[in-house]
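Structure in structure tokens, see below.
The complex appears here minus one protein chain, its other protein chains still in place.
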Amino acid sequence: MAVAETVQAPRGRRPLSSARLKRYLAGYLFISPGILGFVIFTAYPMLFSAVVSFTKYNLLSPPSFIGAANYDRMINDKLFYTALYNTAYYTFIGVPLQIALALLLALALNQKLRGINIFRTLFYLPTVTPAVASVILFMYMYNPDYGFFNYVINLFNGPRIDWLGDPSWVKPAFIIMSFWGVGGQMVIFLAGLQSVPLTLQEAASIDGAGVIRRFWHVTVPMITPVIFFNLVLGIIGSFQVFTVAFIATGGGPINSTLFYVLWLYQHAFEFLRMGYASTLGWVLLAIVMFFTAINFLVGRSWVYYEGATN
Amino acid sequence: MKLKSFSRRNFLRAGAVAGVGVVGLAALAGCGEEEAPATQATAAPAATKAAEPAATAMAEKPKPAQIELEWWHQALIQMDDALKLIVKDYMGLNPHVTLTLNQFPFADFAAKLLTSLAGGVAPDVNYVHPQFVVQMAANGVIEPLDEYMKADAGFARDDFHSGSLEAMSYKGKAYTVPMFHGPWLYIYYKPLLENAGLELPWDLHQKGEWTIDAYQNMIETLSTGEGDERVWGGTEVPAALKLQYLWIWGFGGKVWDNRGAFDDPNEFVANSPEGVAGMQWAVDHVQQDLVPSRSYSKTFQGGNQGLFVSGRIGIYQSHRSFTTRIPADTPAGVAPMFKMPNGDDQSRDAPEGIGMHSATPDKDAAWDLVSYVGMEGVNHVIAAGVTAPTRKSQMSGEVFRNSIVAWDNIEVHIAASKQLKEQFFQPVAYGEINKIFQANYDEAVLGRKTVQEFLDDVKVEADRLLHE
Partner (left out) sequence: MGLATAAKTDAIAGSSRKHERGHFLRLGLVRLTDYAILIFIGGVSSVPLIWMTSTSLKETGREFVFPPQIIPDPIVWLNYRDVWSVTHMHQFGLNSILVAVFATIGTVLTCSLVAFGFARIDFPAKNSLFFLLISTLMLPGIITLVPTFVLFRLMGLINNPLALIVPWWFGGGAFGAAFYVFLMRQFMLQLPRELDEAALADGATYFRIYWNIILPLSGPALATSAIFSILHHWNDFLAPLIFINSERWRTMALALRFFLEDETSHGAGGGRWNLLMASAVLMLIPILVLFFSLQKYFIRGIAFTGLAGR
């Protein structure tokens, strides 16, 4: 309510600059809960972990400063590169496919059909299933003899694949598993599609545009903000993939599912190297921030905001 | 614009609720802040020191005679009732003690305990995992218990299975009292063995003929069939060094060198010819498909246990807690560990126990609880079928006898417990060495490395980590 009072103040001598000042003030007031939250709950833990990344810290006795030794260790750590490769593989192959699939599903659900609510709920089912349960289910679907996937492959006389036992198949297996969780992205797309004004669709339809042209020229431009959102957060989230490997493989076979955050977790709570874990964490932040920044820069050229100012 | 007013009303309603919520939350949070220990000026995570304010607060209760104890345990759902019964019994016997038991899931206990210790909150008594006993002892987080054991007339130290207290010792001092005991057992599916004309392992054991050759012969004979008829002779032991060491030992090798003390290894020496022979045997029986591979059993619904109950596994390597999970009407039998090439039938324990925090304000009260749990309380855990008796005298006791399933055999458990001798030591760097061991083991099983290369490569990394 304070915002309302400030902005309502009588106009000053220089209306333009005072309006601007009020706008700035209103802007800062609106975002203040977030900034306050950052200062109270996040700034100290972030700072602390940054400092700890220059220490040896086993959680049981106070950290001791060791300079950049953890960063040295990382550069010489073969498994750091393995974990980074595994994670990048999972992210850069998985995320685009997830987004495409989520969009297709959302399009299928964005229709006026009787009972569509039931289908929406059904499509969302895999996403709300507790992760533990769905990982366990998927492990069984990957059984070489009785699993669903090999059953289908067998119908086409394909090879018998040892999905979780063969280091070269286990990452693709995990990516396929990740499709199971696209319900979240699907719902976001659905919400985005719901915001595409029907009148626009109608206008294009009357102009004789086909389904595919309408999709590319009307629908897609209108939902670029949500595509962008799913892309940015897909990459951020995917770089932190953890649960599936934690439950299904523990990083094996031969470290082929040793994902970055799993490796970090093991250092923190199994090897008691919180200092090195913090180093890994901050390097991950730098890597993900790099890709996010690229996304934001490139995004300027393809993301269309109806209400953007410039 | 009626639409908007409708929606606004909804939002106003939500806002009002939220507003009340915020005020409530703020008030509660405020109270919390006042209660927070003011003495803790710095947030530096000095675990042992930081624990004191919380502990002092605990001791400064209005009624000094009343003692409050907090016990944290790593839990399984099967153990839930048992642990709660222990608390109930203990508080019944000690009305002046308020005992709070907090359990945390198996997979997450380390993260929970370590974060809390680092953050300055510690329970008086807690579960200790073998992987962390050395770290906790070396950093002074848990209290050595020998003096308390000596002073406590009710604590029968010698009654514990040989080696089980030592397993959780560091530099000659015992840090926990065992709450878990699980020597290896071989559970077999009788009809499969009988149809193949094989003598039962328990009978062989009694004649002294239950050897690694007998076992090898058995799993080779039993591994038959294709597709839905497929039967595997045995099971693969998980690829953890703390389990696989038995093959290294059994073939006459060692994992750590003997130059230093038992609990201060200098070197990883399993790449000796004996160690290689042991791991070669382990890798071979996986490669020869005599056991379902680890990835296979994980992807089979119910794992090895599901395969076993369906009659698809001949001999299932396991321990006590799994005997109570295999249905009582299964045509199963059980035998202890077989004799290894070195003539020994050394088995492996999986000791876990509880210890007390070194900063607990009333150490005598904490010890009393630890002692009670180790001597009496553990009976509830035995009755729940989670562990074999941790003490020799319990082996023939009523509690254990009543908890045994129909096909099980108490004599086997007694024999299995006697097979425990030396303990495997897990040094500070064990966790990391084990990860390297696992990855290399996988490479050997997949034929990408010879066993010699596998153990040589582990040695390079392990020796570096041991000296770090």
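So that you can tell them apart, the chains are marked A and B in the order they are listed, and the count of residues begins at 1 in each.
We take it that a contact is a pair of C-beta atoms (placed from the backbone, for glycine too) under 8 Å apart; a residue touches a chain by one contact, two chains touch by 3 or more.
Quick caveat: nothing in here was measured; it's all calculated off a predicted structure.
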Item to complete: Write down which of A:85, A:146 or A:169 is the residue touching the left-out chain.
Response: A:146
Discussion item. Which parts of chain B face the unshown chain closely enough to count as touching?
Written reply: 2-4, 7-8, 11, 14-15, 17-18, 21-22, 25, 28-29, 31-36, 40, 43, 45, 70, 72, 75-78, 80-81, 100, 102-108, 111-112, 115-116, 118-121, 228, 235, 237-238, 240, 242-243, 294, 297-298, 300-307, 309-310, 312, 317-319, 321-322, 325-327
Worksheet item: Given the full complex, what residues of chain A touch the hidden partner chain?
Response: 1, 3-4, 7-8, 23-24, 26-42, 44-46, 48-49, 52, 59, 105, 108-109, 111-113, 116-134, 136-137, 146, 184, 187-188, 190-192, 194-195, 197-200, 202, 205-206, 222, 225-226, 228-229, 232-233, 236, 239-240, 247, 250, 261, 264-265, 268-269, 274, 277-278, 280-282, 284-285, 288-289, 292-293, 296, 305-309
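Following the convention adopted for this analysis, only the chains that are shown with their structure count from here on.
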Item to complete: Could you put a whole-Å number on the gap between the CA centroids of chain A and chain B?
Response: 35
Practice prompt. Write out the stretch or stretches of chain B touching chain A in their complex.
Written response: 43-48, 107, 110-111, 114-115, 117-118, 131-132, 135-136, 139-141, 227, 230, 239, 293-296, 298-301, 428-429, 431-432, 435, 438-439, 442-443, 446, 448
Worksheet item: Across the complex, what residues on chain A touch chain B?
Response: 44, 48, 57-63, 139-140, 142-147, 162-165, 167, 246, 248, 250-255, 266, 268-272, 274
